[in-house]
Structures are given as structure tokens and as C-alpha cells.
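Note that one protein chain is taken out, while the other chains of the complex remain in position.
Which chain is which? They are A, B and C, in the order written, and residues in each are numbered from 1.
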Amino acid sequence: MRAAITTRPLDVAALLAEVADASCGAAILFVGTVRDMNDGRAVTGIEYSAYEAMAEREMRAIVHEAAEQFATDHVVIEHRLGALELGEASVAIAIAHPRRSGAYDASRFVIEELKRRVPIWKREAYADGTREWVDPSGANRGQHT
Amino acid sequence: MRAAITTRPLDVAALLAEVADASCGAAILFVGTVRDMNDGRAVTGIEYSAYEAMAEREMRAIVHEAAEQFATDHVVIEHRLGALELGEASVAIAIAHPRRSGAYDASRFVIEELKRRVPIWKREAYADGTREWVDPSGANRGQHT
Amino acid sequence: MTVTALLFASYADVLGRTSIDLTLAPGATVADALANIRALPGGDQLPPQPLMAVNLVYARGSHALKNGDELAVIPPVAGG
Partner (left out) sequence: MTVTALLFASYADVLGRTSIDLTLAPGATVADALANIRALPGGDQLPPQPLMAVNLVYARGSHALKNGDELAVIPPVAGG
């Protein structure tokens, strides 16, 4: 079990190797990447920032909750910060589990919890030269420009 | 979109790279691996065989069904045949999708359909020296020794 | 007419072979071919209604065979 924030490119294959275990019949790697479109706007890159100490603490808590809830110790999360280009990986979650249903459920749990509560923010850069903080909740849409 | 049977070790990182696309914000790699236990028996290895022409045909059909049902062209399956050791990958499914929910749903659809209908068989070797064809349906349990 | 029947995995084991050339009457069905296979030594160990395929596609017992078809008797699949 491990959770980390990094500014280096994510080595997603290494994460999959890290969770591999002969007791596990299924491994799932989730990779979040920078999309070229969001809400109909052409995106050229995303800058990620975080409250790093709290983000790592929340990510570690999520890893432990997933391990307990889905009965596997083989859970790793890495989240990248800094300026990312299109197609680059911002987050990777690797899970190994004796059975595939547990692997899928644990993977989904981790990414949903990460998006719900880990204090990380992203500012998208658009093709028209503007930048905007992304608010997935929609609560402050249009307020932050 | 691609589906293939191979006797060589699966390069799962290459499959993830193959489906990557800047229009996709999520990629999921599912890897099935040889477990050291099944139904309480210590497993030492698995030999996979197939009706290869039909298996590739069914795998291609599943890829196309997933692409249509979940609206993404970025779907690849590889299944390995031959004698595999503990921890080795027997199947890998890579999906990229604009959104994570589509990626998870498409990945799960592909592995469930593959297990339901692709004519591939496995014979487990056990620590006690015996070997047995695996029947996940349980219909012929104990009949094939 | 002649149809090639393929056997795999546990079914190849019980029949001791991986393919059988069957000579069938015109209009014979998948079920007719299966009855012929079941009459061979070891054929009684096949389940009552195994999965069958004709020319790489799953087929019902009522499917009419043609000369040269590739028939397959498919054990419970276990991929993944």
C-alpha cells in the first residue's frame, strides 16, 4: 500500500509491477490523462497544484480504506503535480486482487474518493490563450477566471 | 481496435500506449494473471489452449461490440496461450475513453464477455502433481480429471 | 457429405483425438453429427448438450450442415 504526490512523469507500468502478487488473479491500472477538450473548449494543457501534505494524507487514508473494504493490500496511488501536456498522466491507481470484481470495485472506489476529497486543483489552459481553475462541482462556475 | 492471440509474454504497457489518445481522459488496463490458489488447491502453473481461429473471431466481435456500446474506438485485447507460470499475465484488456465511467464499464464488459464465450481453455497444474481442466461453469465439476 | 469435427481440451482427452472426419447424410444437422461423435469410444462422456460451433460461429443443434463444414464441440470455456 502506498500513496504519493510527485512532480515527475508517472511510470504506470512500474505501479502495476509494484502491486503484482501471485495470490492475485486480477490487476487493474487506472490512468487519468489530460484531455484535449473539456466542456466543449479546446484544452492545450493543465497545471496541477495541491495542498501537498494534506493531499498525501487523504490519499493514504483512501488506500487504507480501500484495502480494508475490498480485502487487498495491493493498492498504490500516484498523483502528479505541475504543468502537464495533452495526453500526459495526472493520476495512476494500481490494484491487484484475488478476483476481478474486487479489483474493479476497489479501483473505482479509489478514483471516486480521490476526486471527492483530495485537495488537488487544476488550472486548464485553453487554445484561446485563457486559463481557468476547474470546478467539477459546478458550484462556482464562471466565478474563477 | 484490435484483438489477438499470442504465445509470447504480454507487453501490457505497450497495450496501454496503443489505446492512448488525447481525446480520452481515462485509460484502464485489466490484466488477468495466474494465481497460486484456486478452489483451495495450490496451483503451480496453467496451460492455456484455444480454438484459435474462433477465439480470435469472438475476441474481435467483443471489441467491436464494446466500441459500439461504449462509444470508443480505443479497445485492445490480447490473450496468451501455452504454459504460464505463477504471476504471468494470461489476458490484457486496454481501454481508453473520454470519461472514466465509460472506461470502467467497457473494460468490465470485455472481460465478462471474453470469459463467457471465447473458446479458450485452461488446465491447471497442482502442487500434488495432478492436472485438471478448469470448468468455471461448474457443470462438469469432477468429471474431467 | 463430409464434415470435419474438432475436439478440444477435456473433450479431446475423453475421445482420444482432436479431429474426426464424419460422413453424414445430406441435410444432417449439428445434433446428428453430435450423435455420431457420441457413438465413438469415449463419446458417452460428453455432456448431453455441449456448446457447438459451425465454421467458427456458435450453432444450435437444429443447424443444417453443408459438405466441408468445420464443426467444433466446445468444452466449457475458461479464458481470462
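Here is the rule we use: a contact is a pair of C-beta atoms (placed from the backbone, for glycine too) under 8 Å apart; a residue touches a chain by one contact, two chains touch by 3 or more.
If you're wondering where the values come from, they're calculated on a predicted model, not measured in any experiment.
Chemist: Which of the chains on display does the removed chain touch in the whole complex?
Modeler: Answer for the hidden chain's contacts among shown chains: A.
Chemist: Pick from A:Ile28, A:Ala55 or A:Val75: which residue touches the chain that isn't shown?
Modeler: A:Ala55
Chemist: Which chain A residues would touch the chain omitted from the figure, given the whole complex?
Modeler: Contacting residues on chain A, toward the hidden partner: 32, 48-51, 53-55, 57, 79, 90-91, 111, 114-123, 133-137, 139-140, 143-144.
The criterion applied here is as follows: only the chains that are shown with their structure count from here on.
Chemist: Considering only chains that satisfy the touch condition with chain B, which of them also satisfy it with chain C?
Modeler: Intersection of chain B and chain C contact lists gives nothing.
Chemist: Measuring between Cα centroids, what's the chain most distant from chain C?
Modeler: Relative to chain C, the chain whose C-alpha centre sits farthest away is A.
Chemist: So, what's the distance in Å between the C-alpha centres of chain C and chain A?
Modeler: That pair's centroid distance is 50 Å.
Chemist: Send over the residues of chain A in touch with two or more other chains.
Modeler: 100, in rising order.
Chemist: What parts of chain C, by residue number, touch at least two of the other chains?
Modeler: Within chain C, the residues that touch at least two other chains are 80.
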